[in-house]
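Note sheet for the following structure.
Heads up, one of the protein chains got dropped from this complex, but the rest are sitting where they should.
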Amino acid sequence: LNLRNSFGNLFRITTWGESHGPAMGVVIDGCPAGLELSEVDLLALLKRRAPGTSLDVSPRREPDHPQILSGLYKGRTTGAPLSILIENVDAQSNAYQSWEGKHRPGHASYTYLEKYGIYDPRGGGRASARETVCRVAAGAVANKFINENGIKIETSLIQVGLERNPNNFSSYLQTIQQKGDSVGGLVSCRVRGMPIGLGEPIYLKLEAQLASALLSIPATKGFEIGEGFASVEMKGSEHNDFLIDKGSFASNHAGGLLGGISNAETLFFRVPFKPTASIKKIQKTTTYLGEQTELPISEKGRHDPCTAVRGAVVVEAMTALVLADFLLLSRTTRL
Amino acid sequence: LNLRNSFGNLFRITTWGESHGPAMGVVIDGCPAGLELSEVDLLALLKRRAPGTSLDVSPRREPDHPQILSGLYKGRTTGAPLSILIENVDAQSNAYQSWEGKHRPGHASYTYLEKYGIYDPRGGGRASARETVCRVAAGAVANKFINENGIKIETSLIQVGLERNPNNFSSYLQTIQQKGDSVGGLVSCRVRGMPIGLGEPIYLKLEAQLASALLSIPATKGFEIGEGFASVEMKGSEHNDFLIDKGSFASNHAGGLLGGISNAETLFFRVPFKPTASIKKIQKTTTYLGEQTELPISEKGRHDPCTAVRGAVVVEAMTALVLADFLLLSRTTRL
Amino acid sequence: LNLRNSFGNLFRITTWGESHGPAMGVVIDGCPAGLELSEVDLLALLKRRAPGTSLDVSPRREPDHPQILSGLYKGRTTGAPLSILIENVDAQSNAYQSWEGKHRPGHASYTYLEKYGIYDPRGGGRASARETVCRVAAGAVANKFINENGIKIETSLIQVGLERNPNNFSSYLQTIQQKGDSVGGLVSCRVRGMPIGLGEPIYLKLEAQLASALLSIPATKGFEIGEGFASVEMKGSEHNDFLIDKGSFASNHAGGLLGGISNAETLFFRVPFKPTASIKKIQKTTTYLGEQTELPISEKGRHDPCTAVRGAVVVEAMTALVLADFLLLSRTTRL
Partner (left out) sequence: LNLRNSFGNLFRITTWGESHGPAMGVVIDGCPAGLELSEVDLLALLKRRAPGTSLDVSPRREPDHPQILSGLYKGRTTGAPLSILIENVDAQSNAYQSWEGKHRPGHASYTYLEKYGIYDPRGGGRASARETVCRVAAGAVANKFINENGIKIETSLIQVGLERNPNNFSSYLQTIQQKGDSVGGLVSCRVRGMPIGLGEPIYLKLEAQLASALLSIPATKGFEIGEGFASVEMKGSEHNDFLIDKGSFASNHAGGLLGGISNAETLFFRVPFKPTASIKKIQKTTTYLGEQTELPISEKGRHDPCTAVRGAVVVEAMTALVLADFLLLSRTTRL
């Protein structure tokens, strides 16, 4: 049921809002009744995603204070939909006026305009990464649910441009930013405490739904699980993994699943983010009318030198949503 | 709507059948009315997938002659569901008896058994790659529909184990097979003639649905589009692409889409297949009861040394299904 | 997820086949693993639906012997899709040639032709009530599952035309049939042993999904639950029902549910069937080209004088499918 602005089957979210509209929001439908929940539970994850919190990331300052408008009674979920609203406080639409009528390279203006015949250019409108604040808010709820089932997700940024030493990431990114440029990044995720049995073959395999979840995040360009692309160069005798004991495998080359179903081993996968499209350098482009032109140096737009820095928490949120959904689905496969 | 054994939204398939059951089948719902179609249209793609056609692939011999049991009238689709049935002729269940009660490394017996409490071990049952014959039959129908819209998919095997020269693939795989081992492979796909506007943000982006489709194929371990994982090391000024003219971009680093929507450039992506799990070498394993044992050398099982050889056509089929679905969805986004 | 040829969410069917094609079929996806099942389990319900079994119903003789082609291992469901195929043996397409090119009153030829641009007229093609054999086969599986959960469905025909005395139904229908005419019928359904909690507000209320299920049966023209249309004339003080004890209500005017959720009382509802459209009398009509004409007296077509006679078992089958689906959904609403 990943359809347009909804994601998930039994634990399902629907998001709405534009970067420079009055607010962003998400409706969670199917969160099990009885979960203790308040706005406070959302803050930790939202803070990790928030812009303006370090030199590495966009200086746009959003308090990102979520309001839960429905679905709670006496501090617990009731089974009714949870509506979460987050106001857009620091949208500065005029900062974007310099490129009005011009396609910004790497942005979605061209495809949106051709597809819908209309495009909200303010901050990227619906195509903006601002939408991910909704995923993170919802992911925090999903995370709480799966945590209570013993599942724990950890994400880390393992590469930024050419730099693979996390200690150097910050200074590396400052240099990139000072040059008015950006770089890509690689996010790694490990999920511990996985039960056996999550994933619904044939077309809702765990890795298939994860891939769908992660490729829906702006700027992601791939997904690999277990040995991933490296498995191409491996032999079967090398890659094949054998069960040692209940839920414990010799090598876990497969990355925590077999046949699309979790095997209780640690789930691990990686997601590459392309370099941030919004840079300050002069770039060639065309106008909406098709004339060749240049994009002037942006003075005011506020952007991350590397989207993967904040992308890691979005990966975590989407993973939580996938696992919460599969936890519920897994209750329905036996008599 | 990728739910268990169904894939797709408006152009949707549901597959059924086990490797050693009487037949495999697929129901296609939502194929537009009026398409000229007969069994002959399915043969080309099915033949490319068929086992037993060269030294490189499994010697199991299935005629794979599809019967279309519904949905046609006077050689054209009527809008009613198309039911396609393919008999299993050459299933040799006794070939598998030597490992009865033992988990074969890299196979799904353990997770299926834990999830469902029951597992059909004959040829891998539902988890067998035999299921992909249904995808290919349905993909051939989808392919015919998208071809009529000017879209053309090409897949190629670009790496087999350590070998990147296609001229050497055959001899390389023979060597691997003689050793009783297997290797992985890398499939590349290019789609030409793409219209602008395929893909439905935010959660049904073109790349997200492609990733879901391709990761649902047995043995696939990843997906990357455009520059993919390599984009991590690129700069924004290098990766950013600009529109030259309607549907024509300077570099196409993005791989044919922006913001989850096709931009009329060639769509391109890659999918890694892990080495075939079924090998002839002696391997450690455990029994269904948890005792450590060895898997004896398989004498009779018939398997591919590299699943990617036949996997390429399955990639093509799944891609066709995704694009047919998006073509229909794209008719519904404007007034 | 009631979409075109699929019905249901977690327990989901997809049907295919035309009245005069080689076979009819249904794929059941989501049937829980571990259910004992064989073709024999389907026969009782199929026999009740079968044509040619009494004077009251169509003399078309179909053995309706179902083949289960997948999803079973050692006599139990495995969680894989169940594919059931039923051959069309007694289709006599030439019986229908007399009205070729003419719209038969009460039939779907006109709307199908306008919607799809193509129409298979043989026996009504996809629009034929022959399709309900698939619902009954699948409903038998659902019925077995819900029976194991203590739920028991009973349907009865309570009115045929103007006749409300079941003892007179048979002779009444013979008279109608001899006149070359047909009548409508009213089917009543009671479900005992209902658990509390089936139904998923707000848009998947138990009564809403039942209504959808039953109005999808050919020839049905309505649905009412509890007091139904009669509740219009009742007072609140009269209609309101109070809980006496756990799962026991004073009047059960509501018909077994409150707020869209079953309350453990007997579920009861009624479904009216319009008179069979296929009659032998001369009728006015138009050709496919729009010219006014008459439909000659049918000599060979074989039809029921009252579709509700056989419709009752289809009502039972659809009800079983709805309840099986809700049983599975109800496992996912709490922590």
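Letters A, B and C mark the chains as written, and numbering starts fresh at 1 in each.
By definition in this document, a residue touches a chain if its C-beta (ideal position, glycine included) is under 8 Å from a C-beta of that chain, and two chains touch if they have at least 3 such contacts.
All values reported here derive from a predicted model rather than from experimental measurement.
Trainee: Which of the displayed chains are touched by the chain that has been omitted?
Mentor: A, B, C
Trainee: Could you tell which one of C:I84, C:A108, C:L173 or C:L328 touches the chain left off the display?
Mentor: If we include the chain that is not displayed, C:A108 is the one touching it.
Trainee: Using the touch definition up top, pick the residue from C:D90, C:E154 or C:E224 that touches the left-out chain.
Mentor: C:E224
Trainee: Since one chain has been left out of the picture, which residues of subunit C touch it in the full complex?
Mentor: Subunit C touches the chain not shown through residues 1-7, 9, 15, 103, 105-108, 110-112, 114-117, 126-127, 131, 159, 161-162, 176, 181-186, 196-197, 199-205, 207-216, 218, 221-229, 231-246, 250, 254-255, 257-263, 272-279, 281, 283-286, 290, 292, 308, 330, 333-334.
Trainee: Given the full complex, what residues of subunit A touch the hidden partner chain?
Mentor: Here the touching residues of subunit A are 1, 3-6, 12, 14-18, 21-23, 25, 27, 29-30, 33-34, 69-71, 73-74, 76-83, 85, 112, 115-120, 125-126.
Trainee: Name, in rising order, the residues on subunit B that touch the hidden chain in the full complex.
Mentor: 10, 30, 32-35, 79, 145, 148, 328-329, 331-335
Methods note: only the chains that are shown with their structure count from here on.
Trainee: Can you identify the chain nearest the overall CA centroid, using each chain's own CA centroid?
Mentor: Of all chains shown, the one whose C-alpha centre lies nearest the global C-alpha mean is B.
Trainee: How far is the middle of subunit A from the middle of subunit C, if each middle is the mean of its Cα atoms, in Å?
Mentor: Those two chain centres are 44 Å apart.
Trainee: Distance-wise, how many Å sit between the C-alpha centres of subunit A and subunit B, to the nearest whole number?
Mentor: That pair's centroid distance is 26 Å.
Trainee: Hey, how far is the Cα centre of subunit B from the one of subunit C, in Å?
Mentor: 37
Trainee: Can you list the residues of subunit A that touch 2 or more other chains?
Mentor: 333-334
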